[in-house]
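A single protein chain has been removed from this complex, and every other one stays in its place.
This part shows chain A:
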Amino acid sequence: MLDLTHDAPAPKVIQGAKEDWELVIGLEVHAQVASMAKLFSGASTAFGAEPNSNVAFVDAAMPGMLPVINEYCVAQAVRTGLGLKAQINLFSAFDRKNYFYPDQPAGYQISQLYHPIVGEGEVIVDMGPGVARKVRIERIHLEQDAGKSIHDMDPAASFVDLNRAGVALMEIVSRPDIRGPEEAAAYILKLRQIMRYLGTCDGDMQNGNLRADVNVSVCRPGDYEKYRETGDFSHLGTRCEIKNMNSTRFIQQAIEVEARRQIAILEDGGEVVQETRGFDPDRGETRSQRSKEEAHDYRYFPDPDLLPLEIEQGWVDDIAGTLPELPDEKKARFVSGFGMTEYDASVLTAEVENAAYFEEVAVGRDGKLAANWVINELFGRLKKDDDRDIEDSPVSAAQLGQIIDLISKGDISGKIAKDLFEIVWTEGGDPARIVEERGMRQVTDTGAIEAAVDQVIADNPAQVQKAQANPKLAGWFVGQVMKATGGKANPKAVNDIVTAKLGL
């Protein structure tokens, strides 16, 4: 594998009223496992069902109901761990995290505090060509999602839907290695990209299947490096946790305002209190959620309903054997194999569907030409068509490949190819047949081109004189001939013949 070397980005520095400050950020990302059924029940995970219809009695915590683990959810967590180059723990166990909330009918969430299924790993977060942050992963554990409370349907009541209760989540906990708001957003998007490649999480942030708790603290320049050298957290500031964010834009805003709030306190001689805060995007501020403080006493204990989860190395190896090529490797291969820039490779590998489409177009063809067509023409056209998904592209990868073949063979010019692309986009059809039927084939017959050139020269004696005095004006003749042939003449052939006929 080709390794793209990179430099670490500079940490974000915020100028306070008195001095400079740096940010230290750690994230807990909750990713909904892509599965048909819930973590401990056979109820469906489908989004958007009628309220309380995707609920089994165990999800509603009816007395006597016992959880039975969905093995596929375990495999998905292992797969995610392998994708993050993380330690897989063959022994893990489930614990009860106790708290009361109406959308948590059992009064506890089944989670993994003491023995998570996945241990330490890492994520390379690209911040631009040649620049990337390596973020260490501390752990990933499996846990249940809660139900959903709706507060605006009745003035005196909250309405609870348990469809989401019991759906499997992976909580991915990072080390405090993220050094700015943009890095935090890029980290989440990179996790999302990797999990979408792996097929372990859909990453649909709007539907809440990727959410994050953001831990923010500030320190003076140099302190973070001391922490990394010694592992001693006392070099870092006191952190606050901003809960339940599901938009990368809001996460960036929240980090920025929370850092400035802490800096103002510290420069005023005060102390930051470790607490949970919520972000209010309308007012652009974070607010203390004191009500949740007491709930922090979760009184974890091993869940007596569940034996420890023991998995076999052979099973893990089988999963490892089915891992797809991951974004970093794919990007490196696109750069080295197709000779494209790192930027183009990033664009093409951002979504796994885009990369697959490109590869289908590029196979056996000029990779750079294919990259150009996919990025400039296809992506441009998809965007223009209301940001259409590549799966719904009216021009298939096979059709785009045929268009590129027609250019490579010299049957059509690049300009005509754009017209052809538009025809295939709107009407569909076989590109080669369209070229034949509509007479779009490039004229390479020199006799026909010569006749057209002779005609233009005969019609424009004054231009001939000018061009002979100034050879740069020969381009005008080329343009006239292209026009006369409906754009179908081979531009290079026209140019050669014009130059010769004008005696330049």
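Note that in this section a contact is a pair of C-beta atoms (placed from the backbone, for glycine too) under 8 Å apart; a residue touches a chain by one contact, two chains touch by 3 or more; residues count from 1.
The rule is short, and it goes like this: contacts and distances are computed from a predicted model.
Undergrad: The chain dropped from view, which UniProt name applies: "Cytochrome c biogenesis protein ResB", "Cell shape-determining protein MreC", "ABC transporter permease" or "Aspartyl/glutamyl-tRNA(Asn/Gln) amidotransferase subunit C"?
TA: In UniProt, the chain excluded from the picture bears the name "Aspartyl/glutamyl-tRNA(Asn/Gln) amidotransferase subunit C".
Undergrad: Tell me which residue among A:14, A:189, A:205 or A:306 touches the hidden chain in the full complex.
TA: Residue touching the absent chain, from the options given: A:306.
Undergrad: Per the definition of touch given earlier, which of A:41, A:109 or A:442 contacts the omitted chain?
TA: A:41
Undergrad: Going by the contact rule already stated, which one of A:162, A:257, A:326 or A:416 would touch the omitted chain in the full complex?
TA: Hidden-chain contact among the options goes to A:162.
Undergrad: If the hidden chain were put back, which residues of chain A would touch it?
TA: Against the left-out chain, chain A lists 35-37, 41-44, 50-57, 59-60, 68-74, 93, 98, 100-102, 107, 149-151, 153-162, 278, 294, 297, 299, 306-310.
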